[in-house]
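Missing here is one protein chain; the remaining ones are kept as they sit in the complex.
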Amino acid sequence: MSHIDTIPDEPKPLVRFARMLWADKFALAAVLFLLTVLVLAVAGPHWLDGAAQKQNLRGRNAPPFEWERGWLWVLGADALGRPLLARIIVATQNTMMIAAGAVVCSAAIGTVLGLIAGYAGKRTGEVILRLADVIMSFPSLLLAVVVLYILGPSVGNLIVVLSITRIPVYLRTTRAEVLEVRERMFVQAAKVMGASGPRIIFRHILPVVLPTLTTIATLDFAFVMLAESSLSFLGIGIQPPDITWGLMIAQGKQYLTTAWWLSFWPGLAIILTTLSLNLLSNWMRIALDPVQRWRLEMRQTRKGETA
Amino acid sequence: MKKALLWGAFAAATAMTPAWGQDVKIVLNEEADVLEPCMATRSNVGRITMQNINETLTFLDIKGGSGLQPKLAESWEQQADGSWRFKLRQGVTFSDGTTFDAKDVKASFDRAMNPAITCEVPRYFGGMTISAEVVDDHTIDFKADPVQPILPLLLTLLTIVPEETPVEFIREPVGTGPFKLTEWTPGQQIVLTARDDYWGEKPAVTTATYLFRQDPAVRAAMVATGEADIAPSISAQDATNAATDFSYLDSETVYARVDHSIAPLNDVRVRKALNMAIDRQAFLGTLVPDGTLLATAVYPPPTLGWNPDVKVWDYNPEEAKKLLEEARADGVAVDTPITILGRTANFPNNVEILEAVQQMLQEAGFTVEVKFYEVAEFETYYSKPYAEGRGPQLVVAMHDNSKGDPSFSMYFKYASDGRQSGIADPKVDDLIARASAATGDERAALWKELQAYLHDEVVADVLLFHMVSFSRVNERLDWTPTMATNSMLPLADIKFK
Partner (left out) sequence: MIPFIRKRAFASLVSLILLIVAVFFLSRLTGDPAALYLPSEASEEMRQQFREVHGLNDPIMVQFGRYVWDLLHLDMGESIRKARPAFDVVAEAFWWTLQLALITMTLVTGAAIVIGSLAAFRAGGFFDRVASVTSLIGASAPDFWVAIVAIVVFAVGLGWLPTSGTGSVWHWILPIAVLFIRPFGLIVQVVRGSMITALSSAYVKTARAKGVKARPIIFVHALRNAMLPVITVIGDQAAALLNGAVVIETIFGFPGVGKLMIDSILQRDFNVVLAAIMITAVAIFLMNLLIDLAYSALDPRIRH
């Protein structure tokens, strides 16, 4: 008869997550990058605002990687001679505020409406769906111009415009998942056991829907940053000398063939942020799902621990 | 089967081959929404139709510099009562076969001025009552009250159409010019073909195809690959090939309009300080291309009455600070935040130029912020009626005057009633009225006097630059752009090497 050792206790959640993060190096890199972005978003303007504003017409469009100038100019200078690295760091705050604000608002509102549309009665569902249709057909620029005229230009209104146009995708995706999930056995079981509507929605349906929504939201981050670029370029929202990555990209457009670095670095910032968010969300999808967790936990054990 | 293959190959080949022989392809930055002749003064229409499909009685020779030339009118003279008599060219036919005579001229004029049709033409004949009278088949009189010394110049803006043309926008313009419209695929291309029965010298070009691409990099690329022959407007960054790229003064002037009724801009010391605080030289070759001129008036140097003795303000930030202190000591609220208003995508480097100006002004002690607006909203700030409760503003606009005479600008920009005017000065009004009524040397002298007065004594605005544009031209063509290229591209000017 074999002697079975006592099963070791599961380590604390924090340690568990740290181990899973370590198992996926890409996700680890993503987290570190995002933390850097967060820190820069908070501290950036305070630290580098002066340097980012100093114009130097003789040094305009200075190319990158000229180390003699100093570390601030490693990414080159913009059309007014201001160091690009400093500008990008300072722009982080506005960019993140607008992107996060718009994505969180649209995701939250869209999801709630979608849950209601999927779960509540026919009538409510139809009305909400038609609302989604209307928003999908309303051009975002017209909405931006109208909001601008009625409410005036400001960052807040920019967030309003950007979030309204993105609501439909969360709404419809959530509703679709709800339609599917509510017929499933475990939901029927919960109903039979007397669980209330909201409980079923939040405890049973939402966790199923969340992973897809996160995937969409992380890519929406990029879309919002790029959409903001064209709106600000038209004078709706962010005004120079305030900057965002999107506005820097739009302003660098005319130099694409001669001073490519003006648009390239802020574009790279957007790409890296999106990439990181997505890698993180893919990791979370696995780490937070008890059924999937083994993929990450198993990788560690190859080092020689007994399974 | 073989035939289909051959046609397929032919189609594929022609899709990518450059234009041959006497055909030219011209790529423009925006499409012409309409080709209506009475709208030819709008640049996106005039570029295609002016002097190509439709002609005018007289013609301003900007290319050769010889001044006002006869076109459909052979000669003209002012009568004793102030009216102008034009002797018209004979043997001219329209592209629909009908003969050209004085009745067509009168019909064209009445049609263009007709309020039911809303053309651009009436704005050039504002402030006067004017009528056309047919004397005989080849003579026509234009009577104006008050008398217009530059009436022949004004007629460079009236395109002539057959008298049967209906009073509504037409999509098939008929004219006396060397070309007729043979194809118009909206959004894609417009094709002009040479006429055999043109009255004048036959142009070297037989077919002209106009394409539309909004992005300047793409336009430049098209000429580089041979997909187009002329791109009349490319960006300064792409103009790197000396063999194909030409720069030209394009008759646009950038300036900041100042409203003299709002403190602290109502104090002349503050206005002088504004002008002295800006290092205009620093922009040349950096934010504006080499060849850009520093402006002392809203019309460029070749214009009649441009005063070479008016000097651009020196860059003197110390003096500017001194003036501000003086004003402050007298109780002028020099610390009120001044707003620079710009129009998005108005001209290249718009944003950077205004940000640089902001920085320069701030270094001199001003408090300045910059705001950008899209066209529609910008218009409400630029033209009267101005909004109540607005603060001190510098409205940065770009004004075009390629017509050769300041009268096209000065009333609107500087008269007390002028729509974009920020001043109300009786001496200015008087000079404008007298100059508009004068002729020859006296006229030039009066405009010069006005320019000096506005620039040096009134310090009416902050004048910045006379802008420069770039064109790219295929090496097989012999054509260079002129100051009028923005609004008119006569195909007859294009020769082949």
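Which chain is which? They are A and B, in the order written, and residues in each are numbered from 1.
As a working rule, a contact is a pair of C-beta atoms (placed from the backbone, for glycine too) under 8 Å apart; a residue touches a chain by one contact, two chains touch by 3 or more.
Computed from a predicted model, the values in this text were never measured in an experiment.
S.K.: Which is it among A:31, A:51 or A:176 that touches the chain not included here?
M.R.: Residue touching the chain left out of view: A:176.
S.K.: Can you say which of A:61, A:94, A:251 or A:282 touches the chain missing from this structure?
M.R.: Spelled out, the listed residue whose C-beta touches the missing chain is A:282.
S.K.: Check the options B:225, B:240 or B:416 and report the residue that touches the missing chain.
M.R.: Touches the omitted chain: B:225.
S.K.: Which residue numbers on subunit A touch the omitted chain?
M.R.: Listed in rising order, the touching residues are 24, 26, 126, 129-134, 136-139, 141-142, 145-146, 149-150, 168-169, 172-173, 176-177, 179-180, 183, 211-212, 215-216, 219, 222-223, 226, 229-230, 234, 249, 253, 256-257, 263-264, 267, 270-271, 273-275, 278-279, 282, 285-286, 291-292, 295.
S.K.: Provide the residue numbers of subunit B that touch the chain removed from this figure.
M.R.: Counting only subunit B, the missing chain is touched by 11-12, 15-16, 31, 33-34, 36, 42, 115-118, 120, 122-123, 126, 169, 171, 186-188, 211-215, 217-218, 221-222, 224-225, 227, 374-377, 379-380, 382-383, 397, 412, 419-420.
In this section, only the chains that are shown with their structure count from here on.
S.K.: Approximately how many whole Å separate the CA-defined centres of subunit A and subunit B?
M.R.: Spacing between the chain centres: roughly 47 Å.
S.K.: Note which residues of subunit B are touching subunit A in the complex, please.
M.R.: The contact residues of subunit B facing subunit A are 216-217, 235, 237-238, 240, 282-283, 286-287, 344-345, 348-349, 351-352, 354-356, 358-359, 370-374, 377.
S.K.: In the complex, go through subunit A and note every residue touching subunit B.
M.R.: So the residues of subunit A in touch with subunit B come to 53, 55, 57-58, 60, 79-80, 145, 148-149, 153, 233-236, 239-241, 251, 254-259.
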